[in-house]
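With one protein chain withheld, the remaining protein chains of the complex are depicted in position.
After this line comes chain A, so read on.
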Amino acid sequence: MKTNRRHFLKVAGVTAMGLAAGAGTAAASYLPHYDHVAPNHDHLTAGRWGMVIDTRKFHHKEDFLPLVEACHKYHNVPTIPGNQEIKWLWTDSFHHSFPNKHNEFLEEKMHHQDFLLLCNHCKNPPCVRVCPTQATYKRADGIVIMDMHRCIGCRFCMAGCPYGSRSFNFQDPRPFIAEQNTDYPTRTKGVVEKCNFCAERLAEGKLPACVEASEGKLIFGDLNNPESEIRHILAENYTIRRKPDLGTEPSVFYII
C-alpha cells in the first residue's frame, strides 16, 4: 500500500515535471535505474542499511585478511601496486582512520591497532551531490551505488568524498585480476568504483561478503528499524564514526 502510494507520487511528480519542462524523457532519465528491475522475492530489504564494526574483536592483520579477500575476490577488484591502486575494503591506523580524534596521550594499544575502512554509505553523500551524470546515486535503502556505464571518469566524486573511499581505474583493470568471478562484472578503464554494500548479494537474500567472512565481527542491518539487531548493538555499545563533523552522516559505526 505504502509503496504503491509512493510509486504513484513518484510517477505523478515525474509527469508533472515532464509537462512543466516539456521534456518528459529527460525527467524520466532522472529516475534511478534500479526502479526498472523486478526484485527477487527473497531479497533483503531495509529502510537504511548500516554496518557496525566491532574493533575489539580484531587483533592481528590476519583477522582482517579474510574479509578483504572475500570482498575483493567477489567483486573482481584488481590488485594494482602503487598509488593508482584500487580498493574497496582495507585497513589503516587509528590516526589515519579517525583524523579528527587527535589525542596526544592515546591509549597504547590504539597505536598498534588497525581499523577496517570502506565506503560509509553516507546519509548525505557528497559524492552523489557532486556527480554530474548521476552515475553515483543513493538508493531508497540508503546504499550509495554506481552505474559504471554512465560514469564519465571526471573524478569529482573522488575529490568530494571526505573518506577516500573511491578508486579510479587509471588503466584496464582486467590484467590485474588473478581469478575472475564470473558472477560479478569487471570494470573498464576510466571509471570510478567503490564498495556497494554488496547490493547484488542483498538482492539474492545474502549478507555482504565481508560480513559473512567476519564470523560475527561485523553486524549488518536496518538502521531505521528500532527492533533490528544492529540497533540493539548500537544502543548498548559506545560507537564512533569517521569525521562526523562534516555532516555526511556515515552509516558505518565502530565499537571501540
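As a convention for this text, a contact is a pair of C-beta atoms (placed from the backbone, for glycine too) under 8 Å apart; a residue touches a chain by one contact, two chains touch by 3 or more; residues count from 1.
In this section, contacts and distances are computed from a predicted model.
Remark: of the listed names "Nickel-dependent hydrogenase large subunit", "Monovalent cation/H+ antiporter subunit D", "Polysulfide reductase NrfD" or "Phosphoribosylformylglycinamidine synthase subunit PurQ", the one matching the undisplayed chain in UniProt is "Polysulfide reductase NrfD". Across A:N76, A:S167 or A:N196, the single residue that touches the chain missing here is A:S167.
Contact with the chain not shown here comes from a single listed residue; of A:I53, A:V77, A:C151 or A:A209, that residue is A:C151.
Although one chain is not displayed, chain A still touches it through residues 26, 29-30, 82-86, 92, 95-97, 99, 102, 126, 129-135, 150-156, 158-164, 167-172, 188-192, 243, 246-248.
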